[in-house]
Every structure is written in structure tokens, then in C-alpha cells.
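Removed: one protein chain of the complex. Kept in place: all other protein chains.
Up next, subunit A:
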Amino acid sequence: MAITEITLMLMRGIKVTLIVLVLSIILSSLIALIAGLSRVYHNKLLTGFTGFYVEIFRGTSLIVQLFWFSYALPGLFNIHLGSDIWVAVLAISLNYGAYMSEIVRGAILSVPQGQTEASIALNLTRFQRMRHIIVPQAIRMMLPEYGNYLIQILKATSLVSLIGLTDLLYYGNIYRSTHLTEAPTVYMIILLLYFLLALPLIGFTRKMEKVAKKGVVHG
């Protein structure tokens, strides 16, 4: 059966797709949190630097960034980022971290001023204010949009075949190149597999929308 054969072939690529996805989610979330916090921190140098980073990575395309990290940096400066997987994870994380830092920043700024004032009145330090009052409330507000970005990151992982990573799409293309007539079946199964991978992320986003609507997680 062609369908079983194709699916088995594609399964060999799912591992790479998943690894890139999970690592990119972790790294981009960290980058987003740090960059988002830096942009609301009252320090011109820090704010300026992160602002520059965000605009550079938002303003250029992810494919070009992938090629840069993969081919241009090693050629120009002799910088080698290690394995291709790390190149891919780094490019995707820096790109999406830049976008996501904006939602972190927006959420932090949208926590009412009264919360800061109450924390000052209770004599919390700046760090304690952020850690216990502002960030927990900001995270709650930004979760629905965060979920959306996770789905986008999944879709972005399909670009990594362009720098030679053997992911889901890569194996699909390989199969198609030797079985030209089965192209529709191959790409139908690829679509389906990506959708299956996205389902938990979609579920997460839905759930977070409910949480954010309530404003407070009960219990």
C-alpha cells in the first residue's frame, strides 16, 4: 500500500520536526521573556540593544536568517554554530523570540498601575514586584497570543529542510522526487501530519483563552 509506505517514510522526519519544535519553543520563550523584560526596564542601553535586536529580526525573513546562520556566518566570520539542528533552533528562536517579546512587553505594560503602587506600599523590592505581582499577571494575559505563536513556530519548522535538515517535509520531497505521480497523496499526508502536531497547541491556546477571560486561575 502506497499510503502506508509514504507514512512510514514521513515518520522518519517527524523526529527532527519535533526536536526542532520543542527546542525552539523553549529557547524562543526564554528569549521573549528576557527581551520583553529588558524593554520595560529603565535602562537606556539595555532597552536600546533589545529594541535593535527585535527590529532586525522582525524586519527580515526567517528563510534568509536560516541561510545566514547556516552559510553566511561560517563563510564570513568563520563562526560555526555546531550541528544544523542548533542552527535551525537558533534562527527560529531568535526570530520568534523577537515577535513574542512584544507580547511580553505589551502584557507587562497592561498590568494596572495600581498593582505596582500596592506593591510599593507593601515595601516589595523592584525584583519582588516583577517576580510576584507583575509577571504572573502579565503571563496570564499573554497566554492566548503565546499559543498562537507556538502554532506558527510549528509551521516555521518546515523551512529547516531548506538548510538540509531531514524533517517531515524533507522526507516528503524525497519520496515525491522518486514517485512523481503520488505527489498529491504525499502532500495530503504531510498536511494531515502537521495538523495532528498542531492539535495539542490549538487545544492549549483555546484553554488559555478561557483562563485569560477569567483573569484569575481558580484553585
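One rule holds for everything that comes next: a residue touches a chain if its C-beta (ideal position, glycine included) is under 8 Å from a C-beta of that chain, and two chains touch if they have at least 3 such contacts; residues count from 1.
The criterion applied here is as follows: contacts and distances are computed from a predicted model.
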Identity of the absent chain, which is to be given by its UniProt protein name, from "ATP synthase epsilon chain", "Fumarate hydratase", "Pyruvate dehydrogenase E1 component subunit alpha" or "Ectoine/hydroxyectoine ABC transporter ATP-binding protein EhuA": "Ectoine/hydroxyectoine ABC transporter ATP-binding protein EhuA"
Hidden-chain contact residue, picked from the options A:Ser24, A:Gln65, A:Ser101 or A:Gln137: A:Gln137
Of A:Lys15, A:Arg58 or A:Arg126, the residue in touch with the unshown chain: A:Arg126
Touching residues (missing chain, whole complex) on subunit A: 112, 114-115, 117-118, 120-126, 128, 132-133, 136-137, 140, 215-218
